[in-house]
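All protein chains but one are shown at their positions in the complex.
Letters A, B, C and D mark the chains as written, and numbering starts fresh at 1 in each.
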Amino acid sequence: MILEVKDLTKTFQGLTAVKQVSFGVEKGRIKALIGPNGAGKTTTFNMITGLITATHGTVTFNGEVINAYPPHMRAKKGISRTFQNIRTFPEMTALENVMVGCHLRTNTGLCAAALRLPLCRADEEKARERALQELAFVGLGDRSHLLAGSLAMGEQRLMEIARTLASEPELVLFDEPAAGLNGKETEQLAEDLLKIKERGITILLVEHDMRMVMRVADEIIVINYGTKIAQGTPEEIRNNSDVITAYLGK
Amino acid sequence: MLTIENLNVDYGGIQALKGISLKVNENEIVSVLGANGAGKSTLLMSISGIVTASQGSIVFDGQEISGKSSSQIVRIGISQVPEGREVFKGLSIQDNLMMGTYHHHSKSTKQSIADDLNRVFDYFPRLKERRTQFAGTLSGGEQQMLAIGRGIMARPKLLMLDEPSLGLAPLIIEDIFMILLALHKENIPILLIEQNAKAALRIATRGYVMEAGRIIMEGKASDLLEDKHIVSAYLGG
Amino acid sequence: MKNNVIILAGFWLLAFLILPLSLPHSAVAGKPALKIGVNLDTTGYAAWLGEPELRAVQLYAEQVNASGGIDGHPLELVIYDNQSNPEKASTNAKKMIQRDKVSAMIATSITATSNAAKPVAQAEKTTMYSLSGSFEPNYPDSFSFAGFVHTTGMVETIYDYFAKKGIKRVALLCANDSTGQTWFEVTTREAKKYGIQIASERFNVNDMDVTPQLARLKAINPQALIVGVSGKPNAVVAKNFNQMGFKIPYVTGHGNISDSFLKLMEGNEPDNLLLPGAYFVVWQELNNSYPQKKIMKEFSDAYQKKFSKMPDIYAVVAYDAIRVLVEALKRAKVRGPEDSEKVHSEIEKIKNFPAVYGGTYSFSKDDHRGLQKADAVMLQVKGGKFRLAR
Amino acid sequence: MKRAIPYILFALFIFLLPVLMPGSYWIHVLVIIGTYVIAATGIDLLVGFAGQLSLCQASFFTLGAYSSAVLVTRYHFDHLAAMVAGVVSTAIVAYVVGAPVLRLKGYYLAIATLGVGLIIQSLLVSLAEYTGGPDGFRDIAPLKVAGFIFKSDVEYYYLIWIIAMLVLLVTRNIVNSRVGRAMLAIRGDDVAAASMGIDIAKYKIQAFIISAVYASLAGSLYAHSNSFISPQLADLSNSVEMIIIVVLGGIRTIFGVLIGTAIMKSIPELLESFLDYQMAITGIILILLLLYMPKGLLGIIRQINARRAP
Partner (left out) sequence: MENYQLSLAVQFIFAGLTSGSIYALVALGFNMIYNVTRVVNLAQGEFLMLGAMTMISLHAGLKLPMPVALVLSTIIVGCIGVVFDRFIIRPLKKPTLLLLILLTLGASTFLKGVALLIWGKSPYSAPTFVEMKSISFLGASFSPQILWVIGTVVVTSCSLWFFFEKTFIGKAMRACAENPRAASLMGIDVKNFVTISFFLGGAIGGLGGMMIAPISFMVYDGGTMMGLKGFAAAVLGGVGSYPGAVIGGIVLGLLENLATGYISSFFKDTIAFLALLLILFIKPSGLMKRTED
């Protein structure tokens, strides 16, 4: 298990958004988290990445309890994510956006930067190369010089993925990556996720597009009203009557 | 009902719409498909008067509406449910719905507005339960219901929806499309823009396909569903 | 790359715009004009002082030029506004000395701006005549002079008056600005000599309400209140003072001797409003034998005729300052900026020069004010007019 | 190497200026411009790159000025040591203040920094025993470094402009590095930045401290070159002026600060004959510049160039 979530609970002003959710993610696999809108999926994501702190329960990553870590420390440990409403740095170019992803894997400090020491130059070169590589990986190799804000939405999503990969994560959390993409783009995205999995990176996925989830996920967890209602292989989930009434329909 | 001819829209030097011609007849659900950035939202915005067309005509109910302000257009009877819901998060759910009545509020009787409200609550019982809560506390699916409800409160002669299924769970998408069909039965024509092409074409009577600001194909929805090009480009294998 | 070239071009352009400005003004035909720099607070918070001062200086320049100038040289004023801002005051001083080549300067009426201009005058060896009562012009090799009786003299005048009236417990309310600071320091220091007991509070010039301070001061049951501030805040204090039912004398600084102060206090005038000031203010009350009464009347008439306004104490101080400077220019036979170093030693030689202010100016190496404590007098505001205090 | 040519030309220009206009009063103005370039560059880094609005830059400037002045004049510190002490203590103040304040955002940050500025200013006024109070601090000794005493404007001109150019260079280096990118990312979207492993608090405070250090340095130089300082230097309007400088020159274009400062400090010079009209005219100029050139002069030049380039 690379990630283990145990009894995770979050209450907002008396309302329980997530109630004692527990699951694990095995290394090198794709796990999907599905459930109706407002079921608490994004809240769970935010607790894993540290954007909000859990009211109760633990998040264990690589055997270490990381509850007390702020987001950037968790990123340093190897957890990276994308966002439901794409979050780019719109006034930076695509290349610079992805170079920000290299932040963790370079270490120029303030003084080295100010004096532009050789260390700093080397870091810059390294980051640039890495960023170009990742942009090429997601198929944006020729868009690197454009401002992130001027890219089409699908491209921004891909750029966000490249940025995530540039931080050399062990685990990536994808929050509804297919939202707003059409059928064909979604298929392309599924291919990309599988390619990322091939690189040995573990994936936790939140998605409403069932076709994609069924195609890429090794295992699926279903939550509703903040509690886990089912867990299993895509096949099992597809036939689970609870899931059908709560989420899938028909 | 709605007839658009040769519509052109420029966005800061970039031509977003190039000679669009489109029609919505009475009692129709027309859906417009297309990739991101094809100009679908711009089309709706120019019908609503948020964006002004550089050329072309939009005739609604026999009346030329291009060049009219958005508030005039709402008054004429076109109501849009915008992409991404855009509910007023700081207002209560009931107040959100009441905002839909803004353009006829002073002319309508209290009773007729209350009837409308009840009609919406019949469609979306979940909204009724939470009528006094802030809209910001709703989940994505509920917000979409609210946005549609707000559109209905405007008593539209034409309802336009921009990606109502965006980011919603399968079950809720189904609910929403059922409600669109129900509205259609009440003789409200609908112009629907959807990324989720399959679902859209299933309920639509006719469909248009847009690419790079142009309409490249149009036809009966059932025909489009079977078209090879559409299947490979938008529906996925 | 291209950007940088454009920036560079921009800078060159700027330089060409600036260069012509930096050239000295060409001399006019005839005898070259003698220049006096006027560096006043004509806008900003001390603008109400700067304005009358500027008017008085302009009036005198006109009078001098009408009567043939200084040995045939016309007098030219180089006027800059320092916006009551020390930084501007210092810049202005540099500008008038280096660019405009003035022979002497009149500087501001507030201490902070005078202090800011002082090092420039010193470095450039150019005489500066400050119009501030608390500015310190006496120090080794000083090129600075100052108008007014020194604040210490003013405070002593007040305390002498208190001694006569048997006042021993005094409440002190000073502003958090330059004037307030000076009054706070001088009054508390002098109080020891006179055996006066003082309770003090501070307030901000922007305050709309000083009742908390006044309430605290009430605790010592004071026999008089001294308010160390000039201008507008006085009105707020006076209003609160009356409101709280104080009946004791209300004493404030000489900086308030102006028409605008009287207007300000209209309707809120404390029963017993006192301030130390100059004989000029009450020249109509003076005996005809008072030696300066004639020049006082002349100045007052000329000023009123030109500006349709009563001259206030600041106008007088500025008028005197330029009179002294022109006198020194005459005596030193200054013919151009190259002679400006001589001006200050010439002023030190001026003795018994009649002051429109009241009294006479007698300067020396150690006294760059020239006025004595005896030239100050206690005044009282009665019925919207300044009177001699009984 | 070719890229360095404009910089060298510019440096040459700066060094030739005093030769071109000897004895001119404008040298004095240029000294002041140089000082403000140093301080405003800090604002460009903090507001432009890290996206943290600060309304207390002038207070840090004044803090630097006072620490130099008081230490040298009252306690007879070595001038260089006093300057360093001033910079260090300002950095400490910035750290102590910045740690809590920078957690705030938007107007809350604006009002908090404004409060910090007012507190520093009112302390300088209140602690009259050390600072001379509202009258200001006068007779500050001219700067003496290794036996050399800076006296004339021209000497200060060279000193200050060398420092200003170093500051610009250092800032440019920071901006074009991992650190600068991290700051820009925080400005763009702090949540995304944190998710990329950027320690938001650390970089915000680094930017805050650097800008305070620049301000303090500029303040020290100002104190010595001007020999008189007063708490009015810490006025809010001065802090705002520094931000306006940055915006006019072109926010996030390091060298735009030069243009912005030149404009802001020349406006009053050029308007001086308007006296009472000055304020209204300055207001109009500001409004027009901000409305029709929100990207600043250098920003516009860059935009035009970018459009021309493929």
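Operating definition for what follows: a contact is a pair of C-beta atoms (placed from the backbone, for glycine too) under 8 Å apart; a residue touches a chain by one contact, two chains touch by 3 or more.
The structure presented is a predicted model; accordingly, all values stated were derived computationally and were not measured.
Visitor: Which shown chains does the chain we cannot see touch?
Guide: By the stated touch criterion, the chain not on view contacts B, C, D.
Visitor: Which one, C:231, C:277 or C:370, makes contact with the chain that was left out?
Guide: Final answer for the missing-chain contact: C:231.
Visitor: Of the residues B:50, B:179, B:203 or B:231, which one touches the chain left out of the display?
Guide: Selected residue, touching the omitted chain: B:50.
Visitor: Taking the full complex into account, find the residue in B:15, B:36 or B:70 that is in contact with the omitted chain.
Guide: Hidden-chain contact among the options goes to B:70.
Visitor: Touching the absent chain in the whole complex: find that residue among D:73, D:176, D:266 or D:282.
Guide: Residue touching the absent chain, from the options given: D:282.
Visitor: Just one of D:58, D:71, D:93 or D:116 touches the chain that is missing; which is it?
Guide: D:116
Visitor: Where does chain C touch the missing chain, residue by residue?
Guide: Against the left-out chain, chain C lists 43, 45, 47-48, 51, 176, 201-204, 206-209, 211-213, 215-216, 219, 231-232, 235-236, 239, 242-245, 260, 263-264, 266-268.
Visitor: Of the residues in chain B, which ones touch the absent chain?
Guide: Within chain B, the residues touching the omitted chain are 48, 50, 69-71, 73-75, 79-80, 82, 86-91, 95, 98-100, 102-103, 105, 134, 136, 150, 154.
Visitor: Mind listing the chain D residues that contact the chain we can't see here?
Guide: 47, 53, 100-101, 103-108, 110-112, 114-116, 118-119, 122-123, 126, 236, 240, 243-244, 247, 251, 276-284, 286-287, 290-292, 294
The criterion applied here is as follows: only the chains that are shown with their structure count from here on.
Visitor: Which chains are shared contacts of chain C and chain D?
Guide: Correct list: empty, since no chain touches both.
Visitor: Averaging the CA atoms per chain, pick out the one whose centre lands closest to the mean of every protein CA shown.
Guide: D
Visitor: State the chain with the largest centre-to-centre distance from chain C, centres being mean CA positions.
Guide: Looking at centroid distances, B is the chain farthest away.
Visitor: Rounded to the nearest whole Å, what is the centre-to-centre distance of chain B and chain C, using the mean of the C-alpha atoms as each centre?
Guide: Here the centre of chain C sits 74 Å away from the centre of chain B.
Visitor: For chain A versus chain C, what separation do you get between their C-alpha means, in angstrom?
Guide: So the centre of chain A lies 71 Å away from the centre of chain C.
Visitor: How many Å are there between the centre of chain B and the centre of chain D, using C-alpha atoms for each centre?
Guide: 52
Visitor: Which of the chains touch, listed as pairs?
Guide: Between chains, contact exists in these pairs: A-B, A-D, C-D.
Visitor: Under the stated contact criterion, what part of chain D meets chain C in this complex?
Guide: 2-3, 6-7, 9-10, 13, 17, 20-21, 23-26, 28-29, 32, 122, 125-126, 128, 133-136, 138-139, 151, 153, 226-230, 232-233, 253, 255, 258-259, 262, 268, 272, 275-276, 278-279, 298, 301-302, 305
Visitor: Any idea which chain D residues touch chain A in the complex?
Guide: Residue list for chain D touching chain A: 170, 173-174, 176-182, 184-185, 187-189, 191-200, 206, 210.
Visitor: Can you list the chain A residues touching chain D in their complex?
Guide: For this pair, the touching residues of chain A are 49-51, 70-72, 75-76, 80-81, 83, 87-92, 96, 99-104, 106-110, 112-116, 120, 123-124, 127, 163, 167.
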